[in-house]
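Left out: one protein chain. Kept in place: all the others.
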Amino acid sequence: MLNVHNLTCARGGVPVLSDVGFTVEAGQALILRGPNGVGKTTLLRTLAGLQPAIAGDVICPDDESAYASHADGIKTALTVAENLQFWADVYGQGRRFAPFSVLEVALSAFDLFDLRNRMGGTLSAGQRRRLGLARLGVIGRKVLFLDEPTVSLDRASVKLFADWLRAHLAAGGIAVIATHIDLGLDAPELELTPFKSALDAGGGTDEAFL
Amino acid sequence: MSMWEYANPKLFMGWTRPVLPWTFGLAAACLVIGLVWGFFFTPDDFRQGSTVKIIYLHVPSALMAINAWIMMLVASIIWVVRRHHVSALAARAAAPVGLVMTLIALFTGGIWGQPMWGTYWAWDPRLTSFLILFLFYLGYIALWEAIEDPDTAADLTSVLCMVGSIFAILSRYAVLFWNQGLHQGATLSLDKEENISDVFWFPLLVCIAGFVLLFIALVLMRTRTEIRARRIRALEARARRA
Partner (left out) sequence: MIALLLRDLRLAVRAGGGFGLGLAFFLIVVVLVPFGVGPETELLSRIAPGILWVASLLAALLSLDRIFALDFEDGSLALLATSPLPLEGAAFMKALAHWITTGLPLTIAAPMLGFLLSLAPEAYFYLLVSLLIGTPALSMIGTFGAALTVGLRRGGLLLSLLVLPLYVPTLIFGAEAVRRGADGLDPTGALVLLGGITAGTFALLPFATAATLRINLR
């Protein structure tokens, strides 16, 4: 279960979202909505622990969360399979199963199996995105914070991703997703505009100087 | 009220406004008295002649060059531990002052060294250490200038200052190991009897007090400027959001 309580987060020292609160049960997803610049990325980065929150709590089981950003973190000089193997190893998943089986499942789920020996640098934008998402399949994490996961994906690939996500949720996973398109998930949506910080919201690093 | 509240930017601006002119005035008084006394009313040294009088600039500036770095280190640690903005800005404000003090020490040292050792520059441990300190100041200032976000800059320069301090001490001892040197022993030290006579000692003390006060005054003034610049930035950020 993921529990977010009175969370206030800042971008560049200025509070952008105040008192955000929600609960996501195991097996559920939450879609973050809101216009560009409202603070979806900031919220996800705060949830993932990349930046400290100004106030509030994120209650999430230890060592269960993973973050996927706009950038895919793909090494151009490594093959598709090597890229995935690296992340599986970092998350301690490389050896837990028979070699490559986790990888094969993830590769097939995102239709990358035929590309597995291609270099990362030769992939198209959509293929790179699929590889970035396939990373989520090999790291064995339940709680996923996904920032615009469907950028540059075609319709068939969006369906592949939605299917994978549905299976992940069915296995007890949790996902918080910032996206503008309809993934066809049966998930509640959270509109972030009402949480926008007031102009005089406290807690930012600039506050002491105003 | 805890002492930390004086470090709030607004309170800091408040109490430094009346203090600043007094500090500058006292610094000027000490420097004028100390330098005039030292230059015109002390006898020439029996070995070094009138050249010795540069001591009234050399020793205080060298002292402040090191003390400025120590002050930056303390301010950096306070920023990292207690997140007082004034502390980080004071460290930033002190760096160029320390840099200039290092330069004054190096130049006056050269002018002193020419008649004494027959050379403006030698790779003596003390001289070399000051040159290295000069490079540390340059790197620290350059890092502040290079980073746009003020809090990131404060954090990163604090880490650099702390790591740099360790390496500065290491360099000091490495340089001693490397070359034993021809610089005379320390002019001032606490654990041995004074090796300069009282005639030179009292005006020197006044000069040191003057340099300390000048340093404090300059740092206060520069910190006030930094706070104002930061306030403009914060107001602009708020105006953009409105």
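Here the chain labels run A and B in written order, and each chain numbers its own residues starting at 1.
Throughout what follows, a contact is a pair of C-beta atoms (placed from the backbone, for glycine too) under 8 Å apart; a residue touches a chain by one contact, two chains touch by 3 or more.
Nothing here was measured: the structure is a model prediction, and the numbers come from that model.
**Q** Out of B:L11, B:I111 or B:L138, which touches the unshown chain?
**A** B:L138
**Q** Check the options A:V4, A:L30, A:L43 or A:I74 and report the residue that touches the missing chain.
**A** Checking each option in A:V4, A:L30, A:L43 or A:I74, the one touching the absent chain turns out to be A:I74.
**Q** Using the touch rule from the top, list residues of chain A that touch the missing partner.
**A** These residues touch the chain not displayed: 48-52, 63, 65-75, 77-78, 82, 86-87, 89-92, 94, 135, 139.
**Q** Considering the whole complex, not just the chains shown, which residues of chain B touch the missing one?
**A** Within chain B, the residues touching the omitted chain are 132, 135-136, 138-139, 142-143, 146-147, 152, 155-156, 159-160, 162-164, 166-167, 170-171, 173-175, 177-178.
Here is the rule we use: only the chains that are shown with their structure count from here on.
**Q** Show which residues of chain A lie in contact with chain B when the two form their complex.
**A** For this pair, the touching residues of chain A are 12-14, 199, 205-210.
**Q** In their complex, what parts of chain B are in touch with chain A?
**A** Residues of chain B touching chain A: 8-10, 85, 149-151, 227, 230-231, 233-235, 237-238, 241-242.
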